[in-house]
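Right, chain A next:
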Amino acid sequence: MTEPLLTIENLILALPQGADRPHAVDDVSLSVAANEIVCLVGESGSGKSMIAHTILGLLPAKVRVESGAVRFGGRDLLALPAAEMRALRGSDIAMIFQEPQTALNPLKRVGAQVAEAIRTHDPAAGREATSLRVRELFEQVGLPDPRTLVSAYPFQLSGGQRQRVMIAMALANNPSLLIADEPTTALDVTTQRQILDLIRSLQAARGMGVLFITHDIGVVADIADRVVVLRRGRVVEQGPARTVLNQPREDYTRQLLDAVPGRGTLRRAKEDAEPLLEIRGLQKTFITRQGFFSPPRRVVAAEALDLRLHRGETLAVVGESGSGKSTLARMVLRLIEADDGDILFAGQSVRAMGREALRQFRRCAQIVFQDPYASLDPRRKVGESISFGPMAHGVPRAEAERLARQWLERVGLTSQAADRFPHEFSGGQRQRICIARALALEPSLLIADEAVSALDVSVQAQILALLAELKEEMNLSMLFITHDLRVAREIADTIVVMRAGKIVEQNGAEALFAAPRSDYARSLLAAVPGKDFFERASARPAASMPASGAQSG
Partner candidate 1 sequence: MRDLVRTFFRRPAGIVGLVLLGLVCLMAALAPVLYPASPWEMTGVPFSRPGENGMLLGADTLGRDVASGVVHGARVSLLIGIASALAASCIGVLLGCIAGYAGGLVDMAIVRFTELFQTIPTFVLAILLVAILTPSLATIILAIALVSWPPLARLTRAQVMSIMRREFVQAARCQGQSTLSIVTRHVLPNAISPIIVAGSLTVAAAILIEAALSFMGLGDPNFMSWGYMIGAGRTVIRQAWWMSVFPGLAILLTVVAINLVGEALNDALNPRISRA
Partner candidate 2 sequence: MKRRDFTKLLLAGMALPGAGFMRDGMAYAQTPDGGLTSLLAPEPPTLMLPLNQQQPTIVAGAKIFESLLDFDFDLSPRPQLAESWDISEDGLTYTFHLVRNAKWHDGAPFTAHDVVFSCSQMLMELHPRARASFERCESIVAVDDHTVVFKLKEPFAPFIYAFETSSAPIAPRHIYEGTDYKNNPANDHPIGTGPFKYKEWVRGSHIHLVANPDYYQEGKPGLTEIFFRIVPDAASRAVALETGEAQLAGWNDVENFDVQRLAALPHLEFTTKGYEFASPLLWYELNLRKEPFNDLRVRKAMMHLLDKSFIVERIMFGLAAPATGPIASTTPFFQADLPQYEFDVDKANALLDEAGLKRGADGKRFIMRFLVVPAGEMWTRLGEYFRQAMAAGGIDVVLETTDMAGWGQRVSNWEFEATNNLVYQNADPALGVARSYVSSNIRKGVLFSNTEGYENPEVDRLFAEAAVQTTREARQERYTAVQRILVEDLPVLWMTEQRYATLYDNRLVDVIVGATGVNGNLAQARYA
């Protein structure tokens, strides 16, 4: 191996006073060579993005480089004058970001934004030459119809197309190093697959060095030549991808690998039990009126949905964004009213329920939402948020409060947590509180709407385990909404795949993974990151699950 493209040596980044730790990044050394993809993997707060930003000199003002060096092409980037650093940005070193939605200027045409990148570093470039080059780039990144697309605005593009534009912009000046900061995290799984393939092929074609930052071990498995595992600002382990993934030396790496969902034993659907929830011909179209005369916008969220959830069963509804899966969950609880069709809960029509009947029904059917930050009232103590439920059903205040404390302990928190406010808890802890809130009403049906999607993998694994455990204990039935097939596989007996408001496939988990009946399910399965690796790995005995109920969640 020749001289590496990028070398980071003993980098220490100091956080401002009052942060949870003194150093965002503590003594990190790594290198990226030409023509290789180095994955920087870690959970949230591991400092991986900080490292990326340090390279380009884009650190927020509060964070200070305490010591260390970042060498690129023989120069220490940390000591480079501002003008030279600027000349490097976007030309020799380019970067793409996580949120293509916000990373592009919403008010400028995408073509102009790419052209700007070219002209910034080559002021002499003519108009014609530049626009030609932009179209070339658009073609290279696989954007359809570049000629018209260059004059589109970001909001007119899909998420994947935006990310392709970002990549085109990054490649505009033929960088030797590309830094990709979670470039696929905000994308649907099939789109993620395409973008990963694109980065891979472009890298290979151009011989670029790529520093790829991700939290997803699956993605690492798919793309990395070498891996650097980061935890709380420190390098845990680094080495060639194959070695690190197959023979992890460190416990943490192993934990990360084990936490990846969808590798447990498959469950078998219990066909024989009676249905608790039955949905027939459910219909919902969202119509947004824009005026008296303009045609209303119609979005079909549910079209003739039929499904059954048996007692004690876990049914996962899987689909990409916009498939209508969350609307389905809300329609069951009548948080959104359906247009047509029937929802039967234990034989009773939910849609026909009056106010009081609905109240009683909701007691039996509880929900846990995706965003643990939005789903707790920031101005109420956690204990109150839980105890209001039983109180609404006639439980005396003191008893309700006792129940709240009891449930907090049950989901792995202390009973003192009841007296604290939501902002004092981490995301995983909040999700535990939400589960406690839902279960305090002793429901028979629990709806989990992307309940683990916002969490780090290790926490995700813990929450999934907790849910599984509680489900057994309380004989719950669960409607589990997720975009992640791996999670569905982890927890579900039956899986329903939705796309654009329609059910594409309804199948036992085992059957679906073994032999998907629909093309769409097949493409979803194929797109799961790290699929090949884990399939190979699952041939070997799986590492043990971490214990549930840990306070660290």
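Odds and ends about this structure:
Quick note on the criterion: a residue touches a chain if its C-beta (ideal position, glycine included) is under 8 Å from a C-beta of that chain, and two chains touch if they have at least 3 such contacts; residues count from 1.
The candidates came about this way: all candidates are chains of the complex that A comes from, given by their letters.
All values derive from a computational prediction rather than experimental measurement.
Screening 1 or 2 for touch with chain A: in this complex the touching candidate is 1.
Put simply, chain A touches candidate 1 in their complex at residues 330, 333, 335, 359-360, 362-363, 365-367, 369-371, 374-380, 385, 388-389, 392-393, 423, 434, 437-438, 441.
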